[in-house]
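A single protein chain has been omitted from the complex, and every remaining protein chain is retained in its original position.
So that you can tell them apart, the chains are marked A, B and C in the order they are listed, and the count of residues begins at 1 in each.
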């Protein structure tokens, strides 16, 4: 068994990591930290883990955790991760950072959307953790920046299309909706059941922090600057993202070409599913899994492509993808421990 | 008291009509028909109406209902309404038709999206029941075609902008989400709690029947043909529509011009609320009401306008608007019986 | 118009009071306080009130509020209310206290379940605000202690039965479930959508604070000490309480006697509805209303009575009942402003 640790395990990405590691045949969780809950049994805070995780939360610092594990998952908020990384990297313990701190290659962009970066010199060491496109680099990396949830759903849909020139790099619109766990496990009024239940609303509609991350990777795929119109919405569900992307097809390109391209690019990929024509994704079909579902239709009125991408924001959008990255970094089979199927209903 | 009747009261628009009429100071419900439930007490089928509606469902035909009431609400499915209208119109009983049968002015378009029209010669007698734009015509009408739910949310946002030339009539995208009651109270697997709960998914993404209705009214406002890209989604809530509309502003037009235009057009309107800058609509804030909320932002990356419109699909999107139309047709104050405020939470 | 004020309007009882007062023909809300939100527009915090409440939250102290209004609703937590009451009472402004501070007649019992009472000498001035049984006293009172939500649902069911000796005063069990708004609008992890959604669980199963309040009033009705087994559960809904009460009938008493007794006691009561045999209450049927629904069946195996009582914890269980009490105290028609019907679905 390969030892693993989690820095900051009291949030929703933390509990999902623990669930996945508890069922992983080769990774063993040795330590999980939480300042807030230190000393308390994990199963006291997360009753779903009773009988599956016997650890208590520790207040171990990053170095101590690194000493206990061959791989550390950083499930702390942004800015906390970039404090931890310089302490862990020298120990040769591998890192999967679930925060945003090492996703943007340009520290100025990071500063614009977040705050000044504490260790810009380390940015070049980080590999962007989207296995379907950076598999080789991830396998060789010491530090992987796990992508954002909205970002993953949009990139899986668009990278193959932009890189093949099937759609215009202009006029892209991503209209997305996420379950509340995407906002974390925070004591905030807006996340209360009383506020979020039975409700649907847009938020952060100008300048959500996932925008530059999407644009960075889409621009790389397109070979030119891509600007994206991105609108997030909050769903009254716990888990799940559905992105509806509007794209202008290049001349003569229809939905069937999009599907063919996806089928070609994602042939053999265990976690990207291209739906048959006439089928559309749903968040419920991928809840609790590491799978993304893709579908496309041509709008009969405008000729625009409507591209649909669904995933679980805590699965393929966060902790599931983090385990997928860890598997790659550790030389394990990429889909190990990620075979879960969504419960229905 | 003015007498009213409902043809086909066993669905969700029916129960909402009954709720609104039970609280209406001048309208009195005299009869409600339902073949399925004939003879059964309304309150047995809809327990929320116990103590408020003492009628039983009858199997009265349209003519009989017309004989019992000065106004009849048609809450039957499309195609059933156009069988009833020719029987009621000659009696001089007024009609608010909540179905789609008299919304499209072009019978060929109706045939294309629905079925051959049974009485195309009556189409010209129908007034499109969007009071904010057809108030005078509605007041004089004998037959009002109550608009579709998605349609109302999009038209309230866009008509003032197209008629003033503030946005391009090209490239309009309406990305919309609705609660399940929009699909009716039908014994269908896809509407079960087990299927719709905790789920979010697109549906009817190519050719939803509300598309031609939107285009008809938007084209009239724009003075030229408007083609709309429309994508409906199904929300795991009972009531509520949120539309996110993407529009290309004309040169020099920003969000503040949009707001000013709305404020001017909707000054004094009791049921259209323009939110302050920085505020965004939510379905929960208008649940159970006849109010639509509008907001707009300019996307900082693309310059596109993001226009948000929220309403209750059974309120302003159906039965609330039907009562608003009835008030106008009967010479009553337009907002009578429609003062309900959304419960929160 | 009679002037009203709310002390502590930032919680869920506060927003429900504001909703009800906004639709009340004779009461006008003049001021609402909130330390947390002082200076902010009410409609900014509660978007459902936009267009209906134009006030901003003030940080007025109780005396100032009393100077602005003929009646003050205390929507602050327990212990805060008993600080405010002594400041308001001398001004002759009437008080409806929605907290628990003046519900228990015995200050020792209060101390046992809450904390030492700050003004036990005022307890005798408070009238218990259950209009169906204390109507005359409420009408004459300066200070009304508005009952607890669970308590109201159980008392309405049992007081008529105990006072008539139809059921045993021993062995009573109240198995109850409440929506999350019963726990308030607090920044607590357990109230997050992520924790409460799609979940059902018991809580506070030994010694919930509503127990002594129920026992106090049930004992008065029975004329002897009643001990109740009470088990609250948390429902994944925002509003609503359903109580299932198990009671041993006295010799020869069946469900039909229970119904007859209720029908007799509640004849003419606008807010208590006895369901027909075979009908059972549901929280959805009373959501957003001031109505309680009652039903009873005899268990065929054990002969126990199963008594069902449903209400909206923020309606008849809190703010609705508070307005009902205010109407009585001010000489207004008791049901004024409380005619709302539950939206369905």
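Of note:
We adopt the following convention: a residue touches a chain if its C-beta (ideal position, glycine included) is under 8 Å from a C-beta of that chain, and two chains touch if they have at least 3 such contacts.
What you see is a predicted model; the values in this text were computed from it and never measured.
In the entire assembly, the chain absent from the figure touches the shown chains A, B, C.
Contact with the omitted chain, checked across A:239, A:257 or A:306, is made by A:239. Contact with the chain that does not appear here is found for just one residue of C:41, C:55 or C:173, C:173. Among C:109, C:280 or C:336, only C:280 touches the chain that is left out of the view. If you put the hidden chain back, the residue from A:181, A:243 or A:302 that touches it is A:181.
One chain of the complex is left out; on chain C, the residues touching it are 171, 173, 175, 177, 192-195, 197-203, 205-207, 211, 215, 227-231, 233, 235-238, 240, 242, 244, 246, 280-284, 287, 297-302, 304, 306, 308, 310, 345.
The missing chain lies against chain A, touching residues 12, 15-16, 19, 22-23, 44, 46-52, 180-181, 185, 198, 238-239, 273, 275, 279, 281-282, 284-288, 291, 293, 314, 339-345.
Touching residues on chain B toward the chain that is not drawn are 12, 180-181, 185-189, 191-198, 236-238.
Methods note: only the chains that are shown with their structure count from here on.
Ranked by distance of CA centroids from chain C, the top chain is A. Comparing per-chain C-alpha centres with the mean over every protein C-alpha atom, the closest match is chain B. One finds 45 Å separating the Cα centroids of chain A and chain C.
Averaging Cα coordinates per chain places chain B and chain C 36 Å apart.
Separating the CA-averaged centres of chain A and chain B is a span of 39 Å.
Shared contact sites, meaning residues of chain B that touch two or more other chains, fall at 198, 238, 281-282, 284, 287, 345.
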